[in-house]
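One structure is given below, represented as structure tokens, and several questions about it will come after.
With one protein chain withheld, the remaining protein chains of the complex are depicted in position.
This part shows subunit A:
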Amino acid sequence: MANKVLVLGEVRDGVLRNVSFEAVAAAKQIADGGEVVGVLLGDSVTQLANELITYGADRVVTVEHPHLKAYTSDGYSQAFLAVYEQEKPEGVVFGHTSLGKDLSPKLASKLKSGLISDVTEIEGSGEDAVFVRPIYSGKAFEKVKIKDGVIFVTIRPNNIKPLDKNASLTGDVASISVDVQNLRTIIKDVVRKATTGVDLSEAKVVVAGGRGVKSSEGFEPLKELANLLGGAVGASRGACDADYCDYSLQIGQTGKVVTPDLYIAAGISGAIQHLAGMSNSKVIVAINKDPEANIFKVADYGIVGDLFEVIPMLIEEFKALKVNS
């Protein structure tokens, strides 16, 4: 049976995040021929509606209000629920991002519904869809479904392929007006700390350092490599505990779980807790002086050597590759 599915388009720095296009693809599968409706919330977002349509949304509903300029769970839940009440969908898809993780449980609670968080794969479609998600930080997986009520899921960035962009697609864009009020949270400031400007959870390439990096300055060549490859810098717990970098960079069972196309582990021994956070990456490269290091067991390619020799050479080789291709 065809379902109507709402997708929250997430806007960051004025542009739609890639995970929103992945969410449209997920919604298509849940909709099973039904309608996919994009939802955009913000102070000025209507101009982004068409892009969501070119990635497969059938139409878009926007709510614009000065109180939606910055995300708050109060503001966004009021606006999203207004759209939900109007559309009465059978499914809802969010990205499993900072925003999605914060907002989705509140909405699920208000809707008295189940919520399947952090989906990496969808099997089947429509009512029969079964959702695959990691448990124990990726040491195992479960397949789950919603027993009854709205099919509400958040999808992990970088796992579900977006549909190809088709600029000729068109669809209706409507706005509804919501009196967003009583925000209990005031955002005073946002301090940018991400080292390369690329979000770790969405990065296609992650260059991560461990204790072998030896100091905060030691992260500089890793940053340079990450920048060159359009990726983000991560770290092991060891590096964070030793104060070489901020905890926000930590990858592992405590910390972020990432699944980039390419994960370069430099000076990381590969404790089981770290492996839980990155072993589902598509291609893993390990660089470590110790040939016995555990990280080589999960690596597709390994180089036994000093990262301070290897990384600069890698940077030169990638630069050469870029020039030649």
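Operating definition for what follows: contacts are C-beta pairs under 8 Å (C-beta built on N, C-alpha and C of every residue); 3 or more make two chains touch, one makes a residue touch a chain; residues count from 1.
The working rule: contacts and distances are computed from a predicted model.
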item: Chain left out of the displayed complex - its UniProt protein name, from "Sugar ABC transporter permease", "O-phosphoserine sulfhydrylase", "NADH dehydrogenase subunit M" or "Electron transfer flavoprotein subunit beta"; value: "Electron transfer flavoprotein subunit beta"
item: Residue of A:113, A:175, A:227 or A:294 in touch with the missing chain, whole complex considered; value: A:113
item: Option touching the unshown chain, where A:134, A:171, A:209 or A:238 are the choices; value: A:134
item: Touching the absent chain when the full complex is considered, from A:4, A:59 or A:145; value: A:145
item: For subunit A, the residues touching the chain missing from this view; value: 73-74, 97-99, 101-102, 104-106, 108-110, 112-118, 130, 133-149, 184-195, 199-201, 204-205, 229, 232, 240, 246-250, 253-255, 261-262, 272-273, 276, 279-280, 282-286, 291, 296-305, 309-310, 313-314, 317-318, 321, 325
